[in-house]
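To keep things clear, I will list the structure first and then write my remarks on it.
Every protein chain except one is present and positioned as in the full complex.
And now, chain A:
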């Protein structure tokens, strides 16, 4: 298994840019035959773009793909599949109201002409599914299967296409421990049969347990690759976060935080049949004081956004309670939360916060309309313009005028409009989810300074961010989450990126703080 072996897959110098972002900057990836290869990196490191290129869903700007000794360029996912590369995405691509057999052989059903030979279809399917331990009647509807079983159907489909390379994007994120063990047994069997697997995961223990080799990406570049046997989890974490801690983000002098403004105790939200892929919340407890900025760090799917939405009344939760100023409150809708003094700046401002075709004025005043009313009927537009003026100056929003459509502003100014919407209500608690996603560096600094100002004025701020430097820059105290659980808490002074990454990715982190 040494350098002599010709790799099954070689991606060399892959580059891909999107408007304004260089997602991949000359990335290499080599996978040998019969190898389980871990592809690792932080959120936004370029993993998914690389995999999409491999799956034929996107085409690279430059670079080459060699598969089984032949140079390939995949025009579409179908071409990649024909070549023997199948990708199993985190969100399954199964048709829930069709049977296992139909899903496995979709588009390739055996039959004479347009007719389907059902008995052959069932027999062919059973031959594959039995081999991977899926003991189900091939005519069972996919809807009636567990998440783990649905994953096996995806694997069966890959095998039915005679795949040489199966890409699994976070295959274990939705599985229980026992199901993970079963999956690993199947992956080992695939390996024994000479099939290669690219394994993407945020759980680094799994890399050590099952993978042969690894490749780490950071900011769209290779930062390390080698045999798993030669490294420790700590080494991998260091590679993943590696960038020098940027001095760009200024810290602030933390003031003396006041009383606890918001506390959450034992927040739990289970999966339901309607929403089987939702992130569960398991006994989440946290609190934030007046004048304090609490950072929440975690990888995608850790339950950060779900926690925020549950507190804000946007999603229901099963058990647990929310306390404001020490008093338990019953929040069932965003309206309730707003009346209790909580605000939420959601993670995707275009989808969840802004009315893109409407005027800045309207966007800013929407949550405060009842305070701008004259006689409870019509909007006092003079007051409304005053509000826009006030926040235009306060937040330094660069805009043509209050009637300008908010969709025409830059990302940073749009985010300031959303912040103004909440500040106009003078909230006690403001939750900001990815407050600087997709905005330029200058605006980021401005938004950070605004968060500092808010805390200074006595608002309790909860800041959720996928960028560790940002969490470290803005927070006074940091809570980490993983898979719907709070996995640790640390004061900013004691926190480093490595430490946070460990708390976000490892199971046994109780001692990390």
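Here is the rule we go by: contacts are C-beta pairs under 8 Å (C-beta built on N, C-alpha and C of every residue); 3 or more make two chains touch, one makes a residue touch a chain; residues count from 1.
As a convention for this text, contacts and distances are computed from a predicted model.
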Undisplayed chain, where the name is taken from the UniProt record, one of "Ribose transport system permease protein", "Rod shape-determining protein MreD", "Glycoside hydrolase family 57 N-terminal domain-containing protein" or "Tryptophan synthase beta chain": "Ribose transport system permease protein"
Residue among A:128, A:267, A:281 or A:353 that touches the chain left out of view: A:353
Sole contact to the chain not displayed, among A:338, A:387 or A:454: A:338
Options A:203, A:218 or A:421, residue touching the unrepresented chain: A:421
Hidden partner chain, touching residue among A:314, A:329, A:394 or A:445: A:314
Sites on chain A contacted by the missing partner chain, in the whole complex: 312, 314, 333-335, 337-338, 344, 346, 351-358, 362, 365-367, 369-370, 372-373, 377-379, 381, 421
